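Note that this complex is displayed minus one protein chain, with the remaining chains in position.
So that you can tell them apart, the chains are marked A, B and C in the order they are listed, and the count of residues begins at 1 in each.
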Amino acid sequence: MKKHEMMQVVKQRPLTHNVYELTLKGELVRFMNEPGQFVHIRVENQYLPLLRRPISIAEINQHANEFKMIYRAEGAGTKLLASKQSGEAVDVLGPLGHGFPTDVLESGKTAVLVGGGIGVPPLYELSKRLMAKGIKVVHVLGFQSAADVFYEEEFNELGDTHIATVDGTLGTKGFVTDVIDRLQLPYDTMFSCGPTPMLRALEANYSDKPLYISLEERMGCGIGACFACVCRQAEESNAYKKICSDGPVFQAGEVLL
Amino acid sequence: MKKHEMMQVVKQRPLTHNVYELTLKGELVRFMNEPGQFVHIRVENQYLPLLRRPISIAEINQHANEFKMIYRAEGAGTKLLASKQSGEAVDVLGPLGHGFPTDVLESGKTAVLVGGGIGVPPLYELSKRLMAKGIKVVHVLGFQSAADVFYEEEFNELGDTHIATVDGTLGTKGFVTDVIDRLQLPYDTMFSCGPTPMLRALEANYSDKPLYISLEERMGCGIGACFACVCRQAEESNAYKKICSDGPVFQAGEVLL
Amino acid sequence: MNMLQTKLPGLNLKNPIMPASGCFGFGREYAQFYSLDTLGAIMIKATTAEIRFGNPTPRVAETQAGMLNAIGLQNPGLEKVMSEELVWLQKYDVPIIANVAGASVEEYVEVAKKISTASNVKALELNISCPNVKEGGIAFGVDPVIAARLTKAVKEVSEVPVYVKLSPNVSNIVGMATAVESAGADGLTMINTLLGMRLDLKTAQPVLANGTGGLSGPAIKPVAIRMVHEVSQKVNIPIIGMGGVTTAEDALEFLYAGASAVAVGTANFVDPYVCPTIIDELPKLINSLGYEHVSECVGRSWKKHEKAVYHCS
Partner (left out) sequence: MNMLQTKLPGLNLKNPIMPASGCFGFGREYAQFYSLDTLGAIMIKATTAEIRFGNPTPRVAETQAGMLNAIGLQNPGLEKVMSEELVWLQKYDVPIIANVAGASVEEYVEVAKKISTASNVKALELNISCPNVKEGGIAFGVDPVIAARLTKAVKEVSEVPVYVKLSPNVSNIVGMATAVESAGADGLTMINTLLGMRLDLKTAQPVLANGTGGLSGPAIKPVAIRMVHEVSQKVNIPIIGMGGVTTAEDALEFLYAGASAVAVGTANFVDPYVCPTIIDELPKLINSLGYEHVSECVGRSWKKHEKAVYHCS
């Protein structure tokens, strides 16, 4: 299985003051078949930055051999990535890890997709796939502030989309959990990606129904070889799962948050 | 005195398979008034390569605020430099050091300029200035092979130009000293830049008349602060000169080769 | 003849290039990218008697031309390594160097005794130098007397040659090397990581949950080269060199310094194909410099060789 390619930049587009959408083209797209997987990006063919950067796959277009990722340009690596122009190549390893299961729901059921900040992107491909299967999707997306919101329209086209901002500048003031509690919506399965405190809150409050969460951790190899990204398995004290290769998506309860 | 500037690339042009001519434009050119001085170039605004690269000033065009340097793209730094395109900027420190004295000769006298390989470039501006003063210039330039020769025509326009190649593919087969011995030309002062063994041979054989040599050494700061580029002074055992700030041009006998 | 063929105690290597311990797991992941048969050997992840979770996360941090790690010897434990990982590796024609760790001499001895009986384990690598293990690992790595005692104890039970992995965090690396040589070590591997730290700008706290971690990658290569150069002149056992190797040129620099073989760690994370690429390019590189066999390069920085092969112009 081919996992490594110099992929072509098709488009680089700012979504907010510091969030970018990058469209890449190449053969690897053929292997991208699970929402929630990620790619491991080498930004420079140099020693600075040395390590690859893990970024979720946000949208897959098999037809055009293209995929999109959405990322926040914050540190050295992602800032450099944001400077890549159409026509340049980006060194991609992936798709990696295990994504969100879409076969746990039948047509007609309802899924709630809960995203926090830069955890929102992988939910987009997931939502598209769920909708294509006839599943009703509701999105609850949390951001710091109105200026940080992205993809609201795109999600709106797929299903109801509720925004929460910490400072109240858009949508509900507060956290995603405030929205979910307020909505009181009947749903069958919840899918989520975002900061760990958010995931913990979801696990604490909505574990009565199936809940899938996508985790983040600092990575070395990104493929399961270095033990950098490990979390404890819930049941056994020293047993562990690797987020990069066993995850990043786990069922709530499978691992300790 | 201003010594540092982000200078604009005006032109980048290959002269041989691995030698390039780079034309830069900027205010620093105003301070370039001595043939044989050098600039200290930071190729990347990163930590790789970390150190600056010393490169001689090959031609000064005060009128256009431009100067040329000619360099061999061999290691990491110079290869990167060769990739700089017109419109990009290059971080330049200089002009640095002390160059060839042109006031040691009067109009009507004869100067022999002896260059070896990538030591040839600084002799070009020197030759132009000597010629402008009415001094007769004769050039003896040594290279590995015909494929390595550059600026033959340019030098020819200023004065007689004799080429030596180690493999005999152009001009005299052998070293510059072979040419000088053969020519037996009457001259008043010799100026030289090239590999140390060449300079040693010149010093050994032609010290009866004034001889000025330009030295090379690995550099740290390039301005005299780090003691990386030091050579011994001939007369006193522990006395020293810094090539970057006391040189790179010395009179033969001033320092130990 | 194969110009990369390299013979070391217990090891008959197709080539002198191998992934370093902890940077290649037990090989499964990289087997997705290329056949492990390509490799000279594989240094597997440190194995302890029982399953270990290791340190809390974050466990890695990037630095200038390097990285810090504080994995903390996480591994599935001796039994699983033997029954699952080593058995799985048997399908490849590649010698395994088992990295042995523990919190006590007894644990080292237990792991060494058992793991050295696995059919594809051709040598042990005694990890006395992991800076991330608090219970005693660090003391083993910086004290020549303890290191020698441990080496001796393991030698007594091991079925295969024992290489001792040296820590660079010492005043006197030659003293450590000669101490374990006298205690019976068959070879040395060096260097392990330099102890380092990175602080987060916003929180002022260490990026690694463990506080300190081991520095690896290109940044440490000059230190590694210096130590291999020093030690190789003072011992009569071979050295497997490592620290920052990313290219065939880097590998050759280690051979020149005095290493007989070279391991590649961090670079695997950057480029999963780095080992086969180096194996591919090394013969061309040494040929271009006038050598006919990789062994001619070993120790060339300090050995007097009869034949001067390269003529600088």
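We adopt the following convention: contacts are C-beta pairs under 8 Å (C-beta built on N, C-alpha and C of every residue); 3 or more make two chains touch, one makes a residue touch a chain.
A quick note: this is a predicted structure, and the numbers were derived from the prediction, not measured.
One chain is not depicted; across the entire complex it touches A, B, C. Among C:Gln90, C:Thr117, C:Ser182 or C:Gln205, only C:Gln205 touches the chain that is left out of the view.
When you scan C:Ala31, C:Ala153, C:Val174 or C:Leu195 for touch with the missing chain, the hit is C:Leu195. Within the full complex, the residue among C:Arg149, C:Arg226 or C:His293 touching the omitted chain is C:Arg226. Those residues of subunit B that touch the chain absent from the view are 1, 3-4, 42, 47-52, 93, 217-232, 237-240, 245. Listed for subunit A, the residues touching the missing chain in the whole complex are 47-48, 144, 166.
Touch with the hidden chain on the side of subunit C covers residues 63-66, 68, 142, 169-172, 194-199, 201-206, 211-212, 215, 218-223, 225-226, 229, 244, 249, 252-253, 256-257, 289, 297, 300-301, 310, 312.
As a convention for this text, only the chains that are shown with their structure count from here on.
Measuring from the averaged C-alpha position of subunit A to that of subunit C gives a distance of 36 Å.
Residue positions of subunit A touching 2 or more other chains, listed in rising order: 47-48. Counting partner chains per residue, subunit C has residues 64-65 touching two or more of them.
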